[in-house]
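Presenting subunit A:
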Amino acid sequence: MKKVEMPKMGDSMEEGRILRWIKKEGEEVKKGEMLAEVETDKVNIEIEAFAGGVLRKILVPEGNSAPVGAEIALIGAPGEPLPDYLGANGAEAGSQRQGSLASPTQSSPLQTQSAQPYKVDLLARSSVGLSPEPTSGTTTIKRQDRIFISPLARRLADENHLDYATLQGTGPNGRIIKMDIEAALSQQQSAVSPLVEPVTPLIAPQVFPPVSAAIDSGEVIEIPLTTMRRAIARRLSQSMQTAPHFYVTSVIDTDKLAAFRQQINEYAANDPAPVKVSFNDLIVKAVAKALVRMPQVNISFAEDRLLQKKQVHIGIAVAVEQGLIVPVLRNADQRGILDIARETQRLAEATREGKLRPEEFSGGTFTVSNLGMYDVDSFTAVINPPESAILAVGSITPTPVVVDGQVVVRNRMKVTLSSDHRAIDGVTAARFLQEVKRLLEEPFGLVL
Partner candidate 1 sequence: MRTMTYRDALREAIREEMLRDERVFIMGEDIAGYGGTYAVTKGLFEEFGEKRVRDTPLAEEVITGVAIGAALGGLRPILELMTINFSLLASDLLVNSAAKMRYMFGGQPAVPFVVRMPSGGGAQRAAQHSQLFETWYAHIPGLKVVMPATPYDVKGMLKSAVRDPDPVLFIEHELLYNIKGEVPDEGVEYTIPLNLGEVKRSGSDVTIITFSRMVHVSLQAAEDLAKEGIEAEVIDLRSIRPIDIDLLVDSVKKTNRVVIAEEGWKYYGTGQGLAALIYEHAFDYMDAPIQHVTGADVPMPYSKALERAAIPKKSDIVDAVKAIVPSALVRR
Partner candidate 2 sequence: MAISNATLAGLTRTELLEMHYKMALIRRFEEKSAEEYTRGKIGGFMHLYIGQEAVGVGSIKALRLEDKILCSYREHGHALAKGMAPGAVMAELFGKITGCSKGKGGSMHMWSDEMGIYGGNGIVAAQMPIAAGVAFSVQYQGKDTVIACYFGDGAVDEGAFHESLNLASVWKLPVVYVCENNQYSMGMAVGKAWAVDSLQPRAAAYNMPGDQVDGMDVIAVYESMKQAVEHARSGGGPTLLEIKTYRFRGHSMTDPAYYRTREEEQQWRTTRDPIGIFEKKLLENGLATQAEFDDNDARAIQVSEEAAEFADNSPDPSLEELYTDVMVDNSTALTYRYERK
């Protein structure tokens, strides 16, 4: 035999009055069905059966009150005997019980407040009970996993109206952190306005290996994309798909350049701020000078027009774990060689430390990519949009050459210029490369 008790309908409720028994004694009751209507101090509500069976006994007749928790009815099997305490005349005993318990309770002002919302809750619950609930599987509720995001990252995303749900977090446990938001924002910016200066970087400088677990599914290991990898993929595909690349290669004799470099370094070692100049610094200097002389290479293709840049900002591709970043040496044409060397070293360091400021990896007008240190004879590079050209520099290698009819060994390097044919023609590219070659083979031109 299951007891039905006067329910507590709100914190302040102490007793309730039965307005109406919806079920009659002897009637079958299903779990969840409405049993009776009860009046509390402020609201009238229906109460449901928490057990199924037959309503065997009503202990509190209509119109009578009972305190919260008091038995008001019994539900059981049809033949189940009633408890002894009810005796032959259960209703009488029950009414005695309720009579002794039902004392008027003082209502406090708070009850008004607490009772009202409770009614709403209860009705909502009863409607669920009445309409059959869809069985699981018939509806496709997309389960939204909790997104791990740092408080700071969430705030930044919210402030910039960025939906971070699709971002791949690169923090511990795959947590989305500030860097991820910044990277996403810089991508978003470039996607929205690709032609607006300053040009957005190839990719944001924040790089680090994905912490989210790689999935080993037998033959392949699935590695989730980092933000950086995603950016590289998107930007460079866009470049190859939209910019018709063509390539011009030249071989540059570097013996004089090497001697020149040695002289500079002897000088620079005794400079108040000593610095070591690399071949790449000299190449950057040469490119910058060549761009000043041939501004038609310092250019962007902008669909309905060409944008020729007045400033020469050279991007220098720097490899980092998981990708590459192109910090920008601003106003390279106006810098002396030592200055270029210093600034380049600083940028490279900042790049590896992930500390580039936005203006330090955006706004480039031409890029130099040097794989010489990796024993690469030559290679072609993908243009870094919206720039129109990129110079790929190979290793310096001793090469037998014929000079004045004699076979001699000279140090040479191959450089390959990739150009966007929409903006630059073959002859322009060739002449530009020729100018670079001239400057590197007669390096005094770099300082004159």
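Please note the rule applied: contacts are C-beta pairs under 8 Å (C-beta built on N, C-alpha and C of every residue); 3 or more make two chains touch, one makes a residue touch a chain; residues count from 1.
The set was built so that all candidates are chains of the complex that A comes from, given by their letters.
Being a predicted model, the structure only gives us computed values, none of them experimental.
> Determine, using the touch definition above, which of 1 or 2 touches subunit A in the complex.
Selected candidate, touching subunit A: 1.
> If you look only at subunit A, which of its residues touch candidate 1 in the complex?
Touch list, subunit A to candidate 1: 150-153, 155, 170-172, 175, 177-179, 205-209, 320-321, 349, 352-355.
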